[in-house]
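Below, a portion of the complex is reproduced, with chain positions unchanged.
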């Protein structure tokens, strides 16, 4: 058995033997064309997600040794399968935290995460809120942060499309805030409203998604959706703040319900203020650039990426 | 001065002299091409809306004798102007309720209204709610009816498109309930949910619109929209009912947020249950048929109506 530790997922090259610690996020049992047992796996570390497979004997032997959501130690050999990196697994078992920590196992290393540490992002968020001048808006944002702090620090921004990893939510709203505030400064928009809009526009995703290492839609996410869930959450908090001005409430709710920009993208109301136009523009741009960066980060040759079906085009690597 | 009373608006024919009681819903001051004063009016009674105009001397004399939103007594002569009925007004004044009641003035006769009396429709609504078996749904609907009874009895269903008259809201939700329940029976859908959906899908219009003889959008109506306003209102009531089941809450909110059927029509979430499909179908059909009936009710000749720009076609008179 190989004894060297594999590099991180993003740094893998073909034909390496070794082992690593991962989070198992997919485990599909299949039968090969000739009847042999096959297990198809997704193994994740901080830097990316790796396809893996067990064929024949190992698939039979280690089948019940781990489950989806487990941290695992897997041993095997990398190769390119139809142009994408793959690990053929010889041996796999659940992590034994106490024992494996001596070999360097750390949970945080096995979870796909935003590039910046949560604490640093949280600090930036606190600073943004401290700059809010309107006391009602500041109070609102502080209550939201205090009430949902735990989720806000770890949540992904989406299931698959963009910022779909631990801390992605925080990374996304900070980026939107940054863009919206500089655009807002240029156009003389209300900066307090833009800060509120950046922080609150996707707040319903805390109820739309369920995140516990893996991400899935909740019942409310499927049936009610984050736009309405967010509006309800924020209305609740604003109602609890004494004397919250009604016109301010309406403006903030407008930012939430209109942030998808167009009806066909799921906005029940379209932007009717300069702040709402800036917010939906900043939100859309950040989501698209995050997708572009992910596409550019994938291994590949040539000046252009493969066709990106969601964006409907190839992208230039430069 | 003519002394005979004019027939109701829908029954007018050209070249009649006489007077009537109306609600004034439009009063535009203009200057004619040759410099003369002109006032363009809309005068409403229970059966329809009449264009009227004052030219020259009367426009100067009676200009300050009345305002939009006043009940007025107007005297003049009817004619066809570019194919539509019009009243040329010689004399107009505010109604003096005490005195004019002796001449037959009644407020209700001067307001465009649903064909059925409010009490009759309200009774039908109560009966529907009594047939709801689920105690939580019934409690929810009873609270809504008790809290918003006053508005529910008089509200229009829209500003201009369909059921845009006193009592139109109630007329619309009863028609939707009727259709949804018969379709639901055919497809084995949950009838309690359909009753709830019919009553609640447009409930946000009580906050979206302002109605006091004339109808207009509120600030919340423009900035937040009735879909989200309705979801917030209903969430508030459900939260107040002890032990309201969470799955039932989600289903009811789904009916509200998905009732426009498609994203491009302003539904942030599309129907994912048979009940939601039936509700949005019944809602859409009732709105379209109400438009068709209005178009067919307008004076006109020939087997087909003029081109109906909202529906994008002519309609058959049969």
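First chain written, first letter: the chains are A and B, and each begins at residue 1.
Quick note on the criterion: contacts are C-beta pairs under 8 Å (C-beta built on N, C-alpha and C of every residue); 3 or more make two chains touch, one makes a residue touch a chain.
Keep in mind the model is a prediction, meaning the values are calculated, not measured.
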Homomeric assembly size (copies in this file), of which only 2 appear in place: 6
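Rule of thumb we're sticking to: only the chains that are shown with their structure count from here on.
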CA centroid of chain A to CA centroid of chain B, Å: 46
Touching residues on chain B, where the partner in the complex is chain A: 219-220, 222-225, 227-228, 231-232, 235, 247, 250-251, 253-254, 257, 263-269, 272
